[in-house]
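Removed: one protein chain of the complex. Kept in place: all other protein chains.
All chains are identified by letter, namely A, B, C and D, in their written order; residue positions are counted from 1 within each chain.
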Amino acid sequence: MKKKDLRIYKHPILGDMPEKKKIYIYFNEKKLTAYEGEMIAAVLYANGIRKLRKTERFKKPRGIFCAIGRCTDCVMTVDGIPNVRTCITPVKNGMKIEFQVGLGKWKKKIW
Amino acid sequence: MKNKKIICRCKEITEEEIIEVIKKGIKDVDGIKRALGAGMGLCQGKTCTNLIIKIINRETGIPIDKIRQQTSRAPVRPISIKIISE
Amino acid sequence: MEEKDLVIIGGGPAGLCSAISARKKGIDVLIIDENLRPGGQLFKQIHRFFGSKEHMAGVRGFIIGEKLLKEVKELGVEVWLNSIAYGIFKDKIIGVIKDGKNTHIKAKSIIISTGATENPLSFPNWTLPGVMGAGACQTMINIHRVLPGKKVLMIGSGNVGLIVSYQLLQAGAEVVGIVEIMPKIGGYLVHAAKIKRFGVPIYLSTTILEGVGKDEIKGAVICPVDENFKPIIKRKKYIDVDLICIAVGLTPLNELLYQAGCLFTYKGYLGGLVALHNENMETTVENIFVAGDCSGIEEASTAMEEGKLAGIAASEKIRNKKWEEEKEEIRKHLNDFRIGTFGEKRKLSKEEIIKEYYERIKT
Amino acid sequence: MKELKLDEKTYFNKISFPSFERIKKGPVAIIECIEDIPCNPCETICKFGAIKVGFPITNLPILDEEKCTGCGRCVPVCPGLAIFVLDYNFNEKDCLLTIPYEFLPLPEEDEKVKCLDRDGKFVCDGKIIKVIPPERNAMTAIISFAFPKKYYNKIRSFKR
Partner (left out) sequence: MEIPERTEIIIIGAGLMGCSIAYHLSKEKKEVVVFEKRNIASGASGRNGGQVIQLEGRDKNPETIKARLEITNENNKILKTLEKELNYNLEYQKIGSLDIALTKQEWEDIKETIKAQKKAGDKEIELLGKKETLQLCPLLTDNVFGSRFRPSDGTINPFFLTHGFAFRAQKLGAKIFTYTPVKKIIRENGKAKGVELENGKKVFSDIVINATNAWSIFLCPEIDILPLRQVAVVTEPVANLPVYPMEAFIDGDAIFTTTQTKSGNLVAGGFRTQARDREEHYDESVEPIELSGSSAIFKRIFKGLGDICIIRSWSGVMAVTGDCLPCIGRYPETKNLYISAGFLNGMAYGPIVGKLVAELIIYGKTSISIDIFKPERFYKKRINWPKFYNYTILAEFFARV
């Protein structure tokens, strides 16, 4: 686990990473440690997960591209809702994040 | 798909498709949007507009400042129905 | 509908400075920012800024950000965070999503300081995970503090490309190289020297042919180009990388200006289409002002000065007073910045914008 | 593939590089800033008035080598990290170069390091003499390291 952690804990300019409350999220059922205030995509990247979804037309994988919520490349299915921009959506304890295929499926019952 | 260059990342429109439409006489961003749907995806053309302008410029020789650009309409970010309808 | 004197959209360096200068004139100011904290790109700028003493030269961007935030707080500027100004409608009505609620604000005056967006560069496989904007990468390492890749190829040797490469080194990544299609680097030599002395090669007259990888980026093919920028394919070279960063310039973010009905002009040296404005930063729509990168790509330092200028000019109209001397002082500062290799061209473009403003406002 | 090359020639004749006479006399600042950047903290910080930028602030900094004492205050304030202090007479065989350093982990005093030229190429071995921790200069550490005198104009960095 530690080995794959790509967080920058020590930084020559920014100093040590501030202490934050530890929480857990699930990526395709896999339990991951996250810290309060982190963005979903950042937690996944910290764990070496860069493939966030597969596109509709050419079935190609996508990851983070703009990191500020504009390009919508990082969208995933979060708590049953597809197309959530994970680079600007903070994690919540117990959040369920799923790899999105194409337009995704509404896991959340909508009717 | 191999070596095809995607231009509109959302709708996965390729450079080839755009060039084909330019050859049919479409020479501005809005026209390409209407003909192909490029720039009509989730991000609403935020990433591809500049690339499309460059392709039009390269294919037609029209100076970049003369190529008509895409318009913008509210909302500039996706906003859920339950919020925006209030 | 709530009514406000002055609404500033975008709380980056320009927006914060305009808020401060307007608040000091006694104006009720509201800043709307879509992030969890204001400061815009300042918080990912961990390097020291150029400039002179009056302009906090030598101070790191994020420290400047903290200073501005403190001042904004002390002055009692209202700040709506995590709030999206999703549209500007007729009669200066702004649609805002705040705390998950849709509200509308009618403003007497609006300053739009929404900043810029990164230019894309398309090549085969540029959609794979592991290709991202240099600014995006900077956000990842300096804001989210996560390394998005360990072996990095940077495309573009402008200041952004050079600075982000340096910051990648600081974050612990290896920068395998920087490729630049032009025969010389785009940014300042001092920034290039900073990374060169740690062994990062900068390849000139070189471009990227494609990203390599099936599910993620595993490598890149780079290739020298001839004087017409055509790749000399037989000299292409494969390099092992897991992250490709694109740093090929910025474009002003002018969607809201467009919606507000502002007129535009194209200025290559300022990053593309920019809203016409006068020497007070007022656009062709009365009482809508523009400041910072969205009025033309420059530096944070100029953004801050433009912000101050717009803030005072907007206050003048609201209060029906004149602070010409103060504005003149700021314009002088702006001119101080707009010198040198990059500054001169921008200064000319800015002058053209003002000239065109007066020509087009007549018709 | 054509690479950007940086060496002493890049800077020679373009800046007021201290004369060898002056270098031999003792610590002196070396300013490798050769572009018209609107920037002047080096001028502002120098107590001795040894660095002149003047107006406009895009002027290249000019070093008055007689006034410069090699105090090194200008090293951490340069946003371009382009100022170094060279003490040619550190000891009989080695000179001492003081550079700004913004990486982790910091080297330790007496640590052996590999000295690099402006292109990051290995030139010779050297030794860390002094480390001023980053906290003192807004997170820029100041490192002084020693290496053979003959490379005084070649070496600008080190790796561990």
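Everything below uses one rule, namely that a contact is a pair of C-beta atoms (placed from the backbone, for glycine too) under 8 Å apart; a residue touches a chain by one contact, two chains touch by 3 or more.
Given the structure is predicted, the values throughout are model-derived calculations rather than measurements.
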Exercise. Specify the shown partners of the omitted chain in the complete complex.
Key: A, B, C
Practice problem: Could you tell which one of C:S83, C:N102 or C:S295 touches the chain left off the display? | Solution: C:N102
Quiz item: When the complex is taken as a whole, what residues of chain C touch the one chain not shown?
Solution: 87, 89-90, 93, 95, 102, 104, 259
Exercise. Using the touch rule from the top, list residues of chain A that touch the missing partner.
Key: 56, 81-83, 102-106, 108-111
Quiz item: At which residues does chain B meet the chain that is not included here?
Solution: 11, 24-26, 28, 30-31, 34-35, 37, 40-42, 44, 68, 73-75, 78-82, 84-86
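To be clear about the criterion, only the chains that are shown with their structure count from here on.
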Practice problem: Decide which interface, B-C or C-D, involves more C-beta pairs in contact, and give its chain pair. | Solution: C-D
Exercise. Taking the mean of all protein CA atoms as the centre, name the chain whose own CA mean is closest to it.
Key: C
Quiz item: Taking each chain's centre as the mean position of its Cα atoms, how many Å separate chain A from chain C?
Solution: 26
Quiz prompt | Gap in Å, rounded to a whole number, between the CA centres of chain D and chain A | solution = 43
Self-check item: Per-residue overlap in chain C, given as positions that touch at least 2 other chains
Solution: 34, 60, 117, 127, 170, 172
Exercise. Mark out which residues of chain B touch at least two other chains, giving numbers and ranges.
Key: 6, 9, 46-47, 77
Exercise. Go ahead and list every pair of chains that touch.
Key: A-B, A-C, A-D, B-C, C-D
Quiz item: Which of the residues in chain A end up touching chain C in this complex?
Solution: 6-9, 11-14, 17, 37-39, 42, 45-46, 50-52, 55, 60-70, 73, 90
Quiz item: Can you list the residues on chain A that touch chain B in the complex?
Solution: 55-58, 60, 62, 65-66, 69-73, 75, 83, 85
Quiz item: Which of the residues in chain B end up touching chain C in this complex?
Solution: 2-7, 9, 15, 46-48, 50-51, 64-65, 69, 71-77, 79, 83-86
